[in-house]
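As structure tokens, the structure follows; a few thoughts come after it.
Only a single protein chain was left out; the remaining protein chains are all shown in position.
Think of it as A, B and C in the order they're written, each chain with its own count starting at 1.
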Amino acid sequence: MSDIKKVVLAYSGGLDTSVIAKWISETYQCEVVTFTADLGQGEEVEPARAKAEALGIKEIYIEDLREEFVRDFVYPMFRANTIYEGEYLLGTSIARPLIAKRLVEIANETGADAIAHGATGKGNDQVRFELGAYALKPGVKVVAPWREWDLSSRESLMEYCEEHKIPVDFSSSKKKSPYSMDANLLHISYESGILEDPWKEAEEDMWRWSVSPEAAPDEPTYVELTYEKGDIVAVNGEAMTPATVLTYLNKVGGENGIGRIDIVENRYVGMKARGCYETPGGTIMLRAHRAIESITLDREVAHLKDSLMPKYAELIYNGYWWSPERKMMQKMIDDSQEFVSGTVRLKLYKGNVIVVGRKSDESLFDEKIATMEEDAGAYDQKDAEGFIKLNALRLKIAASKGRSSL
Amino acid sequence: MSDIKKVVLAYSGGLDTSVIAKWISETYQCEVVTFTADLGQGEEVEPARAKAEALGIKEIYIEDLREEFVRDFVYPMFRANTIYEGEYLLGTSIARPLIAKRLVEIANETGADAIAHGATGKGNDQVRFELGAYALKPGVKVVAPWREWDLSSRESLMEYCEEHKIPVDFSSSKKKSPYSMDANLLHISYESGILEDPWKEAEEDMWRWSVSPEAAPDEPTYVELTYEKGDIVAVNGEAMTPATVLTYLNKVGGENGIGRIDIVENRYVGMKARGCYETPGGTIMLRAHRAIESITLDREVAHLKDSLMPKYAELIYNGYWWSPERKMMQKMIDDSQEFVSGTVRLKLYKGNVIVVGRKSDESLFDEKIATMEEDAGAYDQKDAEGFIKLNALRLKIAASKGRSSL
Amino acid sequence: MSDIKKVVLAYSGGLDTSVIAKWISETYQCEVVTFTADLGQGEEVEPARAKAEALGIKEIYIEDLREEFVRDFVYPMFRANTIYEGEYLLGTSIARPLIAKRLVEIANETGADAIAHGATGKGNDQVRFELGAYALKPGVKVVAPWREWDLSSRESLMEYCEEHKIPVDFSSSKKKSPYSMDANLLHISYESGILEDPWKEAEEDMWRWSVSPEAAPDEPTYVELTYEKGDIVAVNGEAMTPATVLTYLNKVGGENGIGRIDIVENRYVGMKARGCYETPGGTIMLRAHRAIESITLDREVAHLKDSLMPKYAELIYNGYWWSPERKMMQKMIDDSQEFVSGTVRLKLYKGNVIVVGRKSDESLFDEKIATMEEDAGAYDQKDAEGFIKLNALRLKIAASKGRSSL
Partner (left out) sequence: MSDIKKVVLAYSGGLDTSVIAKWISETYQCEVVTFTADLGQGEEVEPARAKAEALGIKEIYIEDLREEFVRDFVYPMFRANTIYEGEYLLGTSIARPLIAKRLVEIANETGADAIAHGATGKGNDQVRFELGAYALKPGVKVVAPWREWDLSSRESLMEYCEEHKIPVDFSSSKKKSPYSMDANLLHISYESGILEDPWKEAEEDMWRWSVSPEAAPDEPTYVELTYEKGDIVAVNGEAMTPATVLTYLNKVGGENGIGRIDIVENRYVGMKARGCYETPGGTIMLRAHRAIESITLDREVAHLKDSLMPKYAELIYNGYWWSPERKMMQKMIDDSQEFVSGTVRLKLYKGNVIVVGRKSDESLFDEKIATMEEDAGAYDQKDAEGFIKLNALRLKIAASKGRSSL
């Protein structure tokens, strides 16, 4: 066991991290600093202060990081149309690097030599927290109680609370859920419980952020998103900060039954896991971003982005936000967004995000050339013959040498 | 102008290709063989015989290629979860190589030295037809009247008909559409008309294959798809041929408002173009295929497929189906499907395709390992520490040498 | 034939481009501006002035572009360890975009509406010149006489000269070569002649810039290259400009028999072609750059660069230097070079470039960790077990489900 002086703990105020706070201070005989962040999870963070104080914590950090989260993490990620394994919008993955960064910064401020978190040894989050911490503070120590202790069941945790007089409030609705959940402004996730059988349909009352498509209004909602350099800067013509944009899109998206997915994903630690996610605003953002890119981005730039996106998504999923390769890719992605400005008009209806219009001063859509009508010489159709013949040349040579293409 | 003896023409029976048939025989003073295929476009092909005969055609080929189309083209493409520019399911692109192949085969049978088509010089289809033809019959000549003649408007075409007494029936509903359309079992597409302004919403009465989500039933439809080696072999437990599967999924998809998209895409010939597509069955197939892969495919195989998919999609879009690089990629894709067998359960509702269950005898989902409950030693959480530490090592070294990750 | 007012011609002063100058002015009845650049081809450019004047040219541009060429084209390309088809260092390809840029800039200065070049219709250079010109001046017209005229043989060219009293000096050694050659500071190339049979060995007297390994000195030459952010800034401790560096390396490389290759390459226009190249300095630079990167670059950054390099090389080979996708990749490549500083020591000997040492203040090589001796806890070997076990997990699960890896 490492010799540790002071630990900064990612503290939610809930049962698990309260037990962890106590367990660390006892086990390592060290000071614990708690850090609680509002990332838009939809719960008050201020109550964590009293809980931490009740645990005897002296240094308590409680912060509203919503704007930083969306501006510096969610928005950059959406510039790449990022999606993991064809389905997952990386809602949990993208929040972890910000938490890792603040843990390290607080450690530096408070003279702590370790950080701690409440993620299990089976999941991706431990990796994301720790890779971030090591990248940002190479000598840092990490305490991951779920990998260390023997409090493996809910019952043993509760016993520990009782024994150590930890005043955790077990009456909150969240705690009674049969699912393991995580939320921030980008999404809410559900795991375990009956989801551990991938053949079983998730129950309707699991979902918390969105109504079902069935329960959504019979009238569509139209929304116009204005982009500047790849980021949404206004909704329906009204300028908004990043977190305000996402909050708004979550609201209208959720009301229209948008953004639920139910998938089996491949974890970095080697296993498959079932997860259900609600990402109302993100689902709208992905579709809209592709739409604004469709008229403003060069074809080859768009295709290059598409071919690199799976790698970029994998880096974020696996916890490599704070790696040089992610930053290197980000440079390229951000550079590609120079002209991605304009407006997208969307129709939201019972789970559907339908692009119905897009316009931009930077549009590369050229009606004179694209038209099926008379184009006044904008495009010489005869050029196509040479284009095709030279593109065919290698195929013709091969065929003439007797290689069959069938 | 080439010296041509006999041409095989891709003939729809409509106005354009009827004019083309006549124009070629007059211009090149050569015989014309017509080839009309049922690819599931939803129109009778047999009437093309009388039309061709009226034009004086002696060799008339009319064929039902639906099974071959789905089995040998659509199914292989869906094994790769193929999607162009994040949205387009390649409905038109994937039909062209089959037509090119039959044109060449018929040319070989009839002793023709040229093939002809009615695609314009601005589009992708000319490229797809001609690359295919050159790859399969390297000495073939190509006649592409739209790049050659001066009949550039509808009016001049109709004048030509009158002048040459071409008995084309202009009363069919399709001909009066303000849109340029193409259809086969995989999709129907719409271009031009008001779509040439990307800010204008498509009109509801444009869509032909699906009801709008608004008009779809208030009750969901559940469907179970059974996969074998990446292909759907049964629906709701009933074995079906490939074309029957797609026909069925088009029907239930269309009834439930599924599969409409409205995009601006990048053509191979260098311009951006607006297109609207209805792909009801394909939209269901894509989602379902990803779902069955999610439990049966190895993670790295899945990621490798994802990283290559944009390239593969680009090849098909650009007309390189009959190229050695496409075949080489297909080998890899097909090989990856060895264990992609099992059943996916879907809920279709007002435009939504919702995966609600997936199961397989080949499943790699391991409940014992994935569980958040006690796992009886299936997974040792302590392994994660070493895993993270070695993955972090290069990041730590860089940070300790003073490189900032921020 | 286009209506052209004034043409800027890439003019070498040799036979072909002299004929072209005259042919254009007669054929298009327009003014011709000549542009002759010193890119390090090893021939005086100033004599081109008198030749142009003798042709009646009024506006004559003669420029020394060697520093710009190496600094803004060669150096950026070498940051990516660029190599086409595993062998070719892109010596011709990388010079064309600079010429295209100056042609366009001179067109803008002189009010010309067209550019012209002497590249044939079978090669890559026409593509490189013209793509560059169109990208930089979209309305420009292009005159490519080799694709237009009927002077297809040397004899007809010489007749044309005589007829038009073009005073070309045919006595220079270059003109009598049986090879088609091109040279600049990065390389000299040889094509055609007996090289058109890929089984025939090139004759020793073809090579002009390097001695053969057999003829090189029996004593090795050692050289030390100092890098800053990926670029060589000093040789043997002496600061040098980019063109001076390359000139020096060409000299010592050539003296030591370094940098000859003999390949069959795939042209963008669809055919295979045999080419021989001498790239003495570039061959040294590639090896040295990899060596300095080997101690300063993060592993994943290096691997990402390696995986994108073939695409980047293809872009340059195919003529897309002035494309948004090349610039986007360059951003990423340049960003990767932030810490690529230090010194590489090389031994040059009879065709061999042997890396014998590399050092850097930015080195990520950590002797404490890498040592096979006692490392005082810098690395905990036990971490490897967890690392391996989690990396193996998906393989174990698959095997335990009966999938054979054999």
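We adopt the following convention: a contact is a pair of C-beta atoms (placed from the backbone, for glycine too) under 8 Å apart; a residue touches a chain by one contact, two chains touch by 3 or more.
The shown structure was predicted, so the numbers you read here are calculated from the model rather than taken from an experiment.
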Touch criterion as defined above, residue of C:M77, C:A144 or C:I316 at the omitted chain: C:A144
Residue of C:A54, C:A239 or C:A399 touching the missing chain in the full complex: C:A399
Residue among C:E43, C:E63 or C:E191 touching the omitted chain: C:E191
Touching residues (missing chain, whole complex) on chain B: 266, 269-271, 298, 300-301, 304, 311, 320, 323-325, 327-329, 331-332, 335-336, 390-394, 397
Residues of chain A in contact with the chain not shown: 298-300, 339, 362-364, 366, 369, 379-380, 382-387, 389-391, 393-394, 397-398, 401, 403
Contacts of chain C with the absent chain, listed as residue ranges: 81, 85-87, 101, 120-122, 126-127, 130-131, 134-139, 144, 146-147, 152-153, 180, 191-192, 196-202, 213-214, 218, 220, 260-266, 269-274, 290-291, 294-295, 299, 302-303, 306-307, 310-311, 314, 322-324, 327, 345, 347, 349-352, 354-359, 363-367, 369-374, 379, 381-385, 387-389, 391-392, 395-400, 403, 405-406
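Quick note on the criterion: only the chains that are shown with their structure count from here on.
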Remotest chain, chain B as reference, centres from CA atoms: C
Intercentroid distance (Cα basis), chain C paired with chain A, Å: 42
Mean-CA-position distance for chain C and chain B (Å): 40
Approximate Å spacing (C-alpha centroids) for the pair chain A, chain B: 31
Chain B: positions in contact with at least two other chains: 299, 363-364, 366, 369, 379, 382-385, 387, 389, 391, 397-398, 403
